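Below is one structure, written out as structure tokens; comments come after it.
Note that one protein chain is taken out, while the other chains of the complex remain in position.
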Amino acid sequence: MTPATSLVAATAREPGVLEVRDLTVRYHRGIRKPPFTALHEVSLAVGPAETVALVGESGSGKSTLGNAILGLVPAASGTIAFRGEDITCARPRRRRALTADIQAVFQDPYGSLNPVRTVGQTLAEPLLAHERREVRGAERTARVRAALEQVGLSADDAARYPGQFSGGQRQRIAIARALVPSPRLIICDEPLSALDLSVQAQILNLLRDLQGDLGVSYLFITHDLAVVPHIAHRVAVLYRGRVVETGPARQLCSAPRHPYTQALVAAAPMPDPVQQRARRRAYRAYQAADEARAPAAALSDPP
Amino acid sequence: MTAGRGRALPGRALPGRALPGRALRQMASRPLAVASAAWLVLVVVAAAGASSLAPYGPQATDLAHVMSGPTAAHWLGTDRLGRDVLSRLMFGGQVTLLGVAEALVVFAGLGITLGLAAGFAGGWTDRLIARFGDLVLALPGIIVLLMVLAVYPGSELAAMIALGAISCPVLLRVVRGATLAIRGELYITAARLSGLTGPRIVWRHVLPRLAGPVIVQLSLFAATALLAQSALSFLGLSTPEAQGPSGGNMVGEASTVVSQDPWLLVPSGGALALTVMAFGLLGDAVRDVTAGRHLAPPVRVRPVRAPSKPMPGRPKGRAPGTAPAGGSMLSVRGLTIAFGDLVVVRDVGFDLSPGEALGIVGESGCGKSVTVRSLLGLLPGGGRVTAGSALFAGRDLAAASERDFRRVRGSMIGLVSQEPASGLDPSFRIGSQLAEVIRRHAPLSRGQARARAAELLAQVNLPPGTLARYPHELSGGMAQRVSIALALAPGPRLLIADEPTTALDVTVQAEILGLLRDLREQTGMAMILVTHDWGVLADLCDRAIVMYAGQVVEEAAVGDIYASPRHPYTEGLLAANPHRTPAGGVLPAIPGTVPPPSAWPAGCGFRPRCQYATDACAGGPVPMTAAGPGRLVRCIHADTLVARR
Partner (left out) sequence: MARPAARWAARWLASSALMLFLVTAATFVLASMAPGDAAKAILSSQSGSYTQQQYLQLRDELGLDQPLTAQYWHWLDGLLHGTLGTDLFSGQPVTAELNARLAPTLSIILGTIVVAGLAGVGLGIVSALRGGVAGRAVDAISLLGLAIPNFWLALVLIELLAVRVELFPATGYTPLGADPEGWLRGIALPVITLSAGGVAFVAKQTRDSMAEVMSREFVVMLRARGLSGRSVVLRHALRNAAIPVVTVLGLLLVSLLGGAVLIEDIFAIPGLGQLAVTAAGSHDLPVIEGVAFYFTVIVVLASLLVDLSYWLLNPRVRGS
């Protein structure tokens, strides 16, 4: 069984929150150049209250997958199913309705909030769009305050502007905005990468706790394998648009099987000098063997 | 360590009020902007109310007082027919301002609509509109104006409409550019994902941001239109004399009698020039104010407090004035750096032995980058070293002149920075940049320099073909290798690497780290590595200093720091590192956030977030104390903590 099908089969029993099958995404680069295939027949599934990590380096297509699920880029072929419904070619109105169920948190805590609108105004936006009769002004304010408190901020912060908060706090605000419509699935696109180390652990814990309290699922996109076992149940590794390995998070990170995953694990420096020295020697040996095997197919430094 | 989601601590948000009001307030604080606005208001009032406010009629002659200078009866003098200049200016102002308004309306209407259409529609519409705009902009506009005036002789309205139309591509371009830029912003994507419809996004997010650039362009065009209108009436092509005075034809009249009464040129020309200037200055002020609109409001800066008596304790190491450790290549003591009044680095000290690799590790804003850049005199604008010393090769880098720095830079100390490609000049080939640096430091011929450049490339594992490439053609890893080669070219004894692998993929990072290690082995260079990544630190460095809130909080050999950290911050960071904690439980996290330099606590900088803090920690500046052989800590509880762990 290929990694993709095994992953899908494992979740065939549960009603998946998200199911991606053989998704292909292409970018057109003008009339003369051939289109660039960002994702090639990628398959993936996320269950309820589950976190699936998507790991890859730059150019792997991990962000593209997130964007495709959110409807920001069109799919060339394949299907994306949310709770059984095929949303690959969803029309704009359906997409807008879906934003109540699928939300996103992005990498850049500074760019994702409009600097000239207050936190409260920004957080109220998801509720404006789904203006059902019940969600009026007072209730909107109440929900915004509740969301802020859920992420560890105070309700008074709704009146402030994003410029008055630190990066970690802004990321909390972004998470609060994602929580406001009570979604089932949140796409987290490198939410920790722009944060300081001491804050990363806080946000990681916050995300875990929210999953425990609310039962929300995450697709956690990251380039940092070290974080994966702490937040994800399962993980898929992407390389140049293809899934090269999937499996339970802890298992894959401690004993990777695909050479690329092994390279990723081996390349990341360990914060322990004694261990790192040993790993370095092993990595060197691995690199030499890799080059001897296929000198032209170096895995690093893609053009 | 307190675990959990880490409740954000209170008291860290910066004060501020509503932004649009603040923009107006900022404008009000600029004297030129206020003066311009006041002048324009005066002009508009005088022109609009000319019939009631002007002392004389526009054609009322006073033949007794022909061409007099300024008098009590005629504040700005009279012309050759004895008509009052001030009144004629006021009536003329009506015509002129009306013309400007006509042109502005056409300019704004066409420019904004087309620009928005192009920015939002994208695709063919966008390309068509942009091309059309470029074409119109390149037209010799004078021909169009002349022809329009031929069709509608003497009609200022026609000429102004034509002027607005042929100038609108300028506004179109600005609106289109701003719209495209705003559409690309992440918060627009986020708004879409919140479910807002397109028009709603335009209304809430795009239009408010457009206001600034549009106002700037409108005021600049008002200035242009004013000049054009007066030129046309000067030439007699519009607003013929029979219709009444205007700024332009008043200048024309003044020119006919300039030898007899040169004064007449002054009020007409002066009024025009002042009004044009007012428009221009107003536009500049709006541009300055809106450019900085989305930055945090300026924070009240606390004056730097003079250090109070240090706490009693162990003998201090690394205090200012302490003798440098024997045999060290670089000795820093008590280094303090400030930007204006804001201190960002305080009392930093360390020693570096020849051939040693020292790591400076900390989070963003701790001052590590600023510290190393000050050693080369490369602080960004406004930064200066206010205290301390940095002895290197017989010089004190903390008090060096630009000439001293030029002797040190490159030849003795090399620098590699975080940004691979943007650290290279995009307009020159790699070979030429290498050759330039080589020849700056050694008297080699072109051919010799080229050969040396190829050698350097080989040293960093790049093929010789790279010499002919441009920076934008290189991948991140390759560009960083080029940066390293450029730093090595003059053969420095010390290499400062400021976050050299932060922007690179992990596999590429491993290669660059390996390269740096190999180079150190080959050349015996010392290295200072600035990083926030504890894995990189462990891989490359022999000793490490940990910085927090502008200070060094711990210094030790790398093995000691990881095995037994002494400072609570170091301990907390290592505990929060996902590599070091087995998965499953909650990740131990340090509560709170890193304070910005303007909000550093009194006493120990880490106190608000420290689980071991006591009241004594807020007493005053904490000195560095010895904590074992070759170890220093800045914590008054360091010993008790060792016992506890």
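When the chains are written out, they are named A and B in that same order, and each has its own residue count from 1.
Just so it is clear, a contact is a pair of C-beta atoms (placed from the backbone, for glycine too) under 8 Å apart; a residue touches a chain by one contact, two chains touch by 3 or more.
Note that the coordinates shown come from a computational prediction; the quantities given were computed from them, not determined experimentally.
Put simply, the hidden chain is in touch with B once you look at the whole complex. One of B:L24, B:L81 or B:V151 touches the chain omitted from the figure, and that residue is B:V151. Among B:A54, B:A103, B:A130 or B:L486, only B:L486 touches the chain that is left out of the view. Of B:L281, B:V385 or B:A576, it is B:L281 that touches the chain left out of the display. Only one of the listed residues, B:F91, B:F234, B:Y569 or B:F606, touches the absent chain: B:F234. Looking at B:R346, B:R409 or B:R450, the residue that reaches the missing chain in the full complex is B:R409. One of B:S422, B:Q522, B:Q611 or B:T640 touches the chain omitted from the figure, and that residue is B:S422. Residues 135, 137-151, 153, 223, 227-228, 230-231, 234-235, 237, 248, 251, 254-255, 258-259, 262, 265, 268-269, 272-274, 276-277, 280-281, 376, 378, 402, 406, 409-411, 414-415, 417, 419, 422-429, 436-437, 440-441, 470, 472-473, 483, 486-487, 489-490 of chain B touch the missing chain (whole complex, contact as defined above).
Please note the rule applied: only the chains that are shown with their structure count from here on.
Computed from the mean C-alpha positions, the centre of chain A lies at a distance of 31 Å from the centre of chain B. The part of chain A that touches chain B in the complex is made up of residues 57-58, 70, 72, 96-97, 99-100, 103-104, 106, 108, 111-117, 122, 125-126, 128-130, 152-154, 157, 160-161, 163-169, 172, 174, 177, 181, 196-202, 204-206, 208-209, 223-224, 226-227, 229-230, 249-250, 263-264, 266-276, 280, 283-284, 299-303. Within the complex formed with chain A, the residues of chain B that make contact are 3-8, 10, 12-16, 19, 185-187, 189-197, 200, 204-205, 208-209, 293-297, 363-364, 475, 477-478, 505-511, 513-514, 532-539, 558-559, 562, 572-574, 576-581, 583, 586-591, 593-594, 596, 609.
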